[in-house]
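Dumping the structure here so I can ask a few things about it.
Only one protein chain is missing; all other protein chains are in place.
Going in written order, the chains are labelled A and B, and every chain counts its residues from 1.
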Amino acid sequence: MTLVLLVFIPLAGGLIAGWMGGKDSTACRWISLGALGLDALLALGLAFHYLGGSGNPGDSRWFIEWSQPWIPQFGISFHFAMDGLSLVMVLLTLFLGLIGVGASWTEIQERVGFFHFNFLWILSGVLGVFLAMDLFLFFFFWEVMLVPMYLLIRIWGHENRRYAAVKFFLFTQASGLLMLISIVALALLHPGNGQGVTFDYNVFLQNPLHGPAAKWIMLGFFVAFATKLPAFPFHPWLADAHTEAPTAGSIILAGILLKTGAYGMLRFILPLFPTAVHEFSTTAMILGVIGILYAAILAFAQDDMKRLVAYTSVSHMGFVLLGIFAGTDFALKGVVIQMICHGLSAGAQFMLVGALYERIHTRDMRKMGGLWDAIPGFGVATMFFAMASLGLPGLGNFVAEFMILVGSFQVAPKLTILATLGLIAATLYSLRLIRRAFHGPRQDEKAYPDLTLRERALNGAFALGLIWLGVYPQPAINAVTPTLKSIQSSAATPMAEHNAISGESQ
Amino acid sequence: MLNLLWTIPVFPFLGFLILLFFGERLPRKILALVGAGSVGVSAAVTSLVAYAFITNPPEGHAFHQVLWTWISVGDFHPQIAFYLDALALVMAGVVTGVGFLIHVYSIEYMGTDKDFARFFACMNLFVFAMLVLVLADNLLLLYIGWEGVGLCSYLLIGFWYREPANCTAAQKAFIVTRVGDTVMAIGFFLLVVQLGTLDVQGLMERAQSEWGPASGMATLAALLLLGGAVGKSGQLPLQTWLPDAMAGPTPVSALIHAATMVTAGVYLIARTHVLFELSSTAMMAVAVVGCLTLLLAGFSALVQTDIKRVLAYSTISQIGYMFLALGVGAWSAAMFHFMTHAFFKALLFLAAGGVIHALHDEQNMFKMGGLWKQLPVVFWTFLIGSAALAGIPLIDAGFYSKDAILWAAYSSEHGSFLLWLGAWIGAIMTSIYTFRMVFISFFGEAKNHVHHKPGLTILIPLIILAALSLVAGFIELPHNMGHIQMFSHFMGTAFESAGEHAQTMAEPGGEAMFQILAGVGSLAGVLIAWWFFLKNPASADSLASTPTGSRLHHFWKSGWGFDAFYDKVFVQPFRWISEVNKADIVDGFYSAIAGATQLTHSVLSLTQTGRVRWYAAWVTVGSVMILGALLFK
Partner (left out) sequence: MTSTDFLSLLPFIVLSVLILALMGEISYRRDHALVAWTTLGGFLATLVSVLVASQASPHTQEPLLVVDGFGLFFIALLVLASLPVAALAKDYLEKRPGYREEFYMLLCTATLGGMILVSAIHFATVFIGLELLTLSLFGMIAYTRTSGRSIEAGIKYLVLAAISSSFLIFGLALIYFELGGMGFAEVLEAVKGGDHRETVLLAGLALTLVGAGFKLALVPFHMWTPDIYEGAPAPVTAYIATASKGAMTAVLLRLYLMGGKEMPTGLWIALALIAVASMFAGNLLALLQENIKRILAYSSISHLGYLLVAFLAGGTYAVEAVVYYLVAYMATSLGAFGVVSVLANKSGEIEELDDYRGLGWRHPFQGGVLTAMLLSLAGIPLTAGFVGKFYLVAAGVDGSTWWLLFFLVLNSAIGLYYYLRVVATLYDVNQKEESTFSPLALSGGVVLAILTLVVIGFGVLPGPFIAWIRDHLT
């Protein structure tokens, strides 16, 4: 029931906030903050209970599970469950959600109620995605978050918002429908548990699908997740969506929505289609590496600061793709850390760009220069997160990328070496951002207000998170270890059989 | 006492935090106190630790302090842990000691700068990172320091960021070293995957037991680490950033780009010497890189006009000597030269800084001249530093440390006559360009006016460093001149596993001859410099104005064309590609689909004429089509 509450609180909060918004925008902001805060407390309570060591149920796969029939004719149920991976993602979601409300405190002045309604519904959808263990329910939440996100970009976005919003929606929806076909095909082709059609994750997990059908079904999932991630060549929606979205939208997009793609791969693709993954992994890793380098070069070329940051997300998600399909212990743990750290560093960067835009009313770096003089606080913060993004050791992103690269080096050294070039490319675009915006001579002599206390606090929260993960990532690693282990074992067992069979035939 | 080890890096870090958060609000005096004081405390703690370490050596001559486990994945458990042995101690001593002096110097030097707090914040952060680098017990933690010093270097080169050239130099430094770091990171991946650890001691043991001598894997790993080392230490082929790095304030050049950070590569190789000894190829590579670099940089230094650029090239060249020493297995000689170099090169930079400061930021030597009367203390300390750099026999530290390297280059089992010859020619070059600098800047007629004389906070560090440049050599004397081996004995505790090849190979008789050759060489260099640049400057000009001469002059001055080459081969193509693909060609593909869809819409819309006869015609066409499909299937 706790899990249902977890999903339901933002939903209800959104309704109340939307209703209040017309009357009192400040109250509406506080309600959103309160709802998310409550949710976060709930999630933290779970975290302390289950990760603190006292209440860990041991060999049970899930910390908590809740199930209620929904469409029994298809074996569809409201099946929520939480394990370490879900919990970590839920925490990240709520953290970024809180930050998002904070970041839009002054930015959003119009239709405040509807904004928060949409914002909280997105979060609710995302939470549902992270907790749903019924594939139909998963898809349901997967889609639920799209419309509010669309509206968020469409209504509160920047100049080119219409184009960006539609592009975002079309890419995710088209790929999502492919996944729907895959989900239905999986449900109908899977032998199930002998009691008719089912969409239950646990059933699929116990008996993974093999053979040519598995390959196609996996591809359907892959396209959807790779689009969300986004992986090359499904990435073009992202640059526009991130650039045009309001700050909170960008934070959520980069911080969490992209992670649902990675989460989906970890949760569904790896364990449910082991043999297909085995055959496909090289291709996927190549896509990952191309993504890393290609997006980095794109980021380097941009003049729009937000667009630059957007492309860096694609580049960083390339590491995630590489790690997931490398599939080693190192790589998978690195992937989770990368998901968290990128959520923090990209979220922070988008927040900074948004705050900067509020002051100087442009995102075009050609019109900036020498801003360090005027707003040194911005300079320090931007420098910090740029360094995080280029993988400076001591910050979380380094730990993540190091683990991913070591993990993929174990299975694909040559590809990994190419991927490592991404570290150089990251340096190029990060320094270029600093150079063009903050260094050099001033373009004008106007005075701008530096970071406010609220903004400093939000940045500080991001920074502390990154430092913590940089020097002591172990709690996060421990939290997801059992999940990843089971993912690996279900992925490895049939693979070993598969290998054994092909080995005998040789 | 040894347990205080972890506090050594903590003080500068605390200083950094205070300066970062309160830098804008505190008065300058407090800022100076925090900035220099934190490093001072750190230096004091270091000497306490050193005292404890030397008087009461821990078991195995190494002290290990674990703070917490950093990451734990499978069998891989890198820790946040410090490791103190002779090597680390010498490094830490130099970093905190010389670092403290330079901080003190900076109080006056940077006194009027508006970003005083930012300067000290970065400097403190640098000292912290450098200490993490030298004290780390595993390569991953070392990498934190490694990249941390790179960041600080970037921040400080670009300290005066309003000047675009400075920003470019800073970016260049970061990017070029990052290339090396990336190579090194790949080396780490290889080590983790192959040996399962990055813990230095464990790594060395496993490398020995699992790979053994002449293993290809060991060669590969060592060469990858070398990639990182050449980047950080400004060796071929990644040396191009260091001369440009002189855009930073002079104390930065002294601390980061002369005394400490740039020698991190030397430290890395010394730290992992067991791995390098497994592969003679890798050793040879190190030696050759060092030898070539010292020659190339020497020639470049000869033709520079900017006093700091001369010093920068000389730094590259001197680190080349250290690499040469490493490459021939003369570990302690390399570290000895590192130490003396830290003293005299920091001194030279600081003294040059004194000149630059006095002349209102004038760095062109040819606009100085005759300064020896106006700035006597600066002149004398600069002269002492120059003597050490040139290796003037007997009286200074530079001679002893360089002599040890020259001898090892010939006599070690990895050494050869060619290596020695290169090093010897380099030594002559060193002495020529060093005294060219001295003669042009301090002698002759004065071309510029001294605006203000340096105060005590500048002079005292100069005097202390000058003293060290003179006497530091006496802790290690060749066996035919006193045979003091304090340094190498002490160092030997860190290099126990490796034999000190240099001393064991050749018979002592030859050594004297090489010492004489070295001495004669450096004195000859002084003489040549005197002839061309003080006695008869026209001859130097005429030599440089012949076609070959001017072409060579230009070639050397531009650093052997490396910049132009890299620009053509890497920078331009990258820029071109990024510019061409700015709008993302993949997006174009999707846009084309969207465009095609819209086009289809327009075409289809033409069918909606609103005319009934047209619609009726379509009903007919449709029925014909269905008939066709059914009948002629």
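By our rule, contacts are C-beta pairs under 8 Å (C-beta built on N, C-alpha and C of every residue); 3 or more make two chains touch, one makes a residue touch a chain.
Note that the structure is a prediction, hence the values are computed from the model and not measured.
Residue-wise, the contact with the chain that is not shown comes from B:629, picked out of B:513, B:538 or B:629.
Only one residue from A:51, A:64, A:90 or A:180 touches the chain missing from this view: A:180. From the options A:169, A:225, A:350 or A:429, the residue with contact to the unseen chain in the full assembly is A:169. Interface with the hidden chain, as seen from subunit A, comprises residues 69-74, 110-111, 114, 136, 140-141, 143-144, 146-147, 150-151, 154-155, 162, 165-166, 169-170, 173-174, 177-178, 180-181, 184-185, 188-189. Seen from subunit B, the chain kept out of the figure touches residues 597-598, 600-601, 604-605, 607-608, 610, 612, 614-616, 618-619, 621-623, 625-627, 629-631, 633.
Criterion: only the chains that are shown with their structure count from here on.
Centre-to-centre separation of subunit A and subunit B, using mean CA positions: 38 Å.
The residues of subunit A lying in touch with subunit B in their complex are 232-233, 235-236, 239, 297-298, 300-302, 329-330, 333, 370, 372-373, 376, 380, 383, 387, 392-394, 398-399, 402-403, 405-406, 409-410, 413, 416-417, 420-421, 423-424, 427-428, 431-432, 435, 438-442, 471-474, 477. Considering their complex, residues 20, 24, 68-74, 76, 80, 118, 140, 143-144, 146-148, 151, 154-155, 158, 161-162, 164, 167, 171, 174-175, 178-179, 181-182, 185-186, 188-190, 192-193, 574, 577-579, 581-582, 584, 586-587, 589-590 of subunit B touch subunit A.
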